[in-house]
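One protein chain is absent from this view; the other protein chains keep their places.
This part shows subunit A:
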Amino acid sequence: MPVSITLTVNGRPAALTVEPNTLLVDAIRQHLSLTGTHVGCDTSQCGACVVHLDGVSVKSCTTLAVQADGRNVTTIEGLAAPDGTLHPMQAAFKEHHGLQCGFCTPGMVMSAVDLARVNPNATPEEIRHWLEGNICRCTGYHNIVKAVESGLQAMKTGAAAQAAE
């Protein structure tokens, strides 16, 4: 029995009709055609599907679309500024070569952004621990850790500048 849900996706309202067992990632990729969120496994291990639900990172492959009813979803497409300026975490991944094939990248970046909420002063060791649920097969993580460290710093600086305004 299909279910109607309404949610806000990247700041815009969306009304969807989904099956009760439709996964959030399928709603995002297939119903909303936002293909930046990826599916890399079927056991909730890889983290390529991480999005934010009300500002908190979740694996959208292990979340039902109906659980997002009435809530705010942010995907990788919603992270950069409307004019295309990269979010500080996205910019840090580019600056520090924190991506190669790009497949794990959206989930990696969304997880890293959420770390700023939980532990904005994370040490490299804490960053590695936080990213335990995101698998990258290309980079060896070295540059991802550098990128996240730098991205967290840039987010703090940005937040401080906003507060001063």
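In the analysis below, contacts are C-beta pairs under 8 Å (C-beta built on N, C-alpha and C of every residue); 3 or more make two chains touch, one makes a residue touch a chain; residues count from 1.
In this section, contacts and distances are computed from a predicted model.
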Which of "Carbon-monoxide dehydrogenase large subunit", "Thiamine biosynthesis protein ThiS", "4Fe-4S ferredoxin" or "Cysteine desulfurase" matches, in UniProt, the chain that is not displayed: "Carbon-monoxide dehydrogenase large subunit"
Given A:V9, A:V66, A:I127 or A:M155, the one touching the chain that is not displayed: A:I127
Options A:L7, A:A27 or A:C104, residue touching the unrepresented chain: A:C104
Contact residue for the chain not shown (choose from A:T6, A:Q45, A:T62 or A:T157): A:Q45
Hidden partner chain, residues of subunit A it touches: 29-30, 33-43, 45-46, 48, 75-77, 79-80, 84, 86, 90, 93-95, 97, 99-106, 109, 124-125, 127-129, 131-132, 134-145
